[in-house]
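Removed from the display is one protein chain of the complex; every other protein chain stays in position.
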Amino acid sequence: MNKVVNNVEEALVGIEDGMTLMLGGFGLCGIPENSIAQLVKLGVKDLTCISNNAGVDDFGLGLLLHGHQIKKMISSYVGENAEFERQMLSGELIVDLIPQGSLAERCRAGGAGIPAFFTPAGYGTEVAEGKEVREFNGKPHILEMALSADFAIVKAWKGDTEGNLIFKATARNFNPMMAMAGKITIAEVEELVPAGELDPNDIHTPGIFVQRIFKGEKFEKRIEQRTVRIKN
Amino acid sequence: MNKVVNNVEEALVGIEDGMTLMLGGFGLCGIPENSIAQLVKLGVKDLTCISNNAGVDDFGLGLLLHGHQIKKMISSYVGENAEFERQMLSGELIVDLIPQGSLAERCRAGGAGIPAFFTPAGYGTEVAEGKEVREFNGKPHILEMALSADFAIVKAWKGDTEGNLIFKATARNFNPMMAMAGKITIAEVEELVPAGELDPNDIHTPGIFVQRIFKGEKFEKRIEQRTVRIKN
Amino acid sequence: MALDKTGIAKRIAQELRDGWYVNLGIGIPTLVANYIPEGIEVEFQSENGVLGMGPFPFDGEEDADLINAGKQTITVLKGAAFFDSAMSFSMIRGQHVQLTVLGAMEVSQNGDIANWKIPGKMVKGMGGAMDLVASAENIIVAMMHSNREGESKILKKCTLPLTGVGCVKKVVTELAVLEIRDNKFYLIERAPGVSVEEIISKTEGDLVVPDFVPEMVL
Partner (left out) sequence: MALDKTGIAKRIAQELRDGWYVNLGIGIPTLVANYIPEGIEVEFQSENGVLGMGPFPFDGEEDADLINAGKQTITVLKGAAFFDSAMSFSMIRGQHVQLTVLGAMEVSQNGDIANWKIPGKMVKGMGGAMDLVASAENIIVAMMHSNREGESKILKKCTLPLTGVGCVKKVVTELAVLEIRDNKFYLIERAPGVSVEEIISKTEGDLVVPDFVPEMVL
């Protein structure tokens, strides 16, 4: 069971034009930046990308948008990206905006073999259009479908050779659910350790969900909104 | 925000005849044994208990069965308990047996505001009787409803004063989902530490789900099937 | 005098109750954390996966892996917990969060809210707002009474694409505290020095005005 690959080139083998990718991260926090750089290099096109956000103009998924590699985005919030807005308003980019909680739950459902579930989020809004509505406990809910992907690409803090992952702080976000929902899941990690070094109680994503793992060469970890207070 | 109570007596205040309780544990592993002992002492009756198993004749929920305190059990496996089988076959005890994965997911759903979801488990069996069937990806699924409880009682390894919980090994099992699904959730822990002592990355059940927490007086941790190999 | 953003945040902070878990949206709502009344403890949840948010970090102590839902660098307090997005929205959808404060472009007298899209012009996405408003039992909207063109945002009926229907119960603006009941806005308090007439003139929706409207005490 050898899941460890040597580098990002090996990790991304098999990703082709027209595929559906899930990419972890919230804003620029916890995104698989080495893999995104490699996707740019590969030049794969017509991608459907499932990601909570779309990066900023010159980092994260913004890099793929810039190269017109993305055909469709499935996201919840895309407000930090001028090029995104331009492509969307011009019709170059197909955009499916869905509530953040529904996005998270739909990814989890995809990984967990739950084909569909009811949620109150989005009832009475555009999001509910064409979806089944049903009342539970006197409250209307809409039926949401599971999401899955040809490849899920996630970023973890620590990983072991069995594919077990531990995330750091709020860099966890969508990564665990997306790891569950990829036909093939690729994890780039800051620290790759031998099996047995991580406490089995502390694992966030059990290795069963991860097919390939590698140590990322470089993590810039750009901060989107540096906000500080001044020391008195 | 004071969640810490001094003892099991204070922790279980408000539990009354006829209520629905969720109790964590798999077999005798990870069960809230101090709280169960207190339920026996309180003598509350006509309980509906949601628990994966029903204990053994003289431990765990078997103690409540023995005193005829349970009116209805919602479980997945009850095969270690002669008194249980007797009460069920004689009709004294109402039993709702559901697949273990559906039980886990229904508890989670109850805590997560998902009123219902589709699962393939149980299709074509007694479990599917009276339930909606729908095909997804060419495969029939049944609609399962969320479960919730007046009180959820869970057992954790470590807990802090904010109600954050960490479970040990396979004593985790149903405890985290049940903690989510109780209107009031009570946690009995082996070790109770001040807020700040547990690494926020390692928390299994965030404190938001826990209303009362106490250090259990004594944990017998009975082993159901002691299985060992002999040292050469 | 009409309140500034800080004033709105201060007034909303008065709604906090001891032991509550609270989700604060981006903008004015974020400021509410600075004015927690003395003697009560609340814990802030951010939907990107943290419970127990603390103040912003000191310069040089930012951690790129630790942000709030507004993508701002933050710190955490003792007893914090991190979790994934599915767990985070389980808290929200499952009604474990006692209060949600968020901004709005429009609110209508039946409790509808619009805050994520201006057709043909701006589409940032709803983020977690749709989950929050559809689930929360207790929602306070922090907003300005009028837009830049001076048009009321407190309406009979929202004109923009909705974020949620019939969910808003309380609105705090620079001019007033309004409650929504029986398909009407009820004027509960006015900002210090703001006249009832001004509030009436700037409110497009049906407004119920009692004989005596107390001033906010900030």
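The letters A, B and C name the chains in turn, as written, and every chain counts its residues from 1.
The rule is short, and it goes like this: a contact is a pair of C-beta atoms (placed from the backbone, for glycine too) under 8 Å apart; a residue touches a chain by one contact, two chains touch by 3 or more.
None of these values were measured; they are calculated from a predicted model.
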item	value
Missing chain: touched chains present in the view	A, B
Options A:T20, A:N164 or A:T227, residue touching the unrepresented chain	A:N164
Option from B:P32, B:G122 or B:G216 whose C-beta touches the chain left out	B:G122
Residue, one of B:T20, B:T161, B:N175 or B:Q211, that touches the chain absent here	B:N175
Positions on chain A where the hidden chain makes contact	1, 108, 110-114, 160-162, 164, 180, 194-196, 200-201, 203, 206-209
Hidden partner interface residues of chain B, rising order	26-30, 52, 75-80, 85, 88-89, 95, 97-105, 107-108, 119-127, 157, 167-177, 204, 221-231
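Rule of thumb we're sticking to: only the chains that are shown with their structure count from here on.
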item	value
Of B-C and A-C, whichever chain pair has more C-beta contact pairs	A-C
Approximate Å spacing (C-alpha centroids) for the pair chain A, chain B	32
Where chain B and chain C are represented by their mean Cα positions, the distance between them in whole Å	36
Touching two or more other chains - residues of chain A	105, 119-120, 167-169
Sites on chain C at which at least two other chains make contact	50, 76, 82-83, 86, 89, 92-93, 135
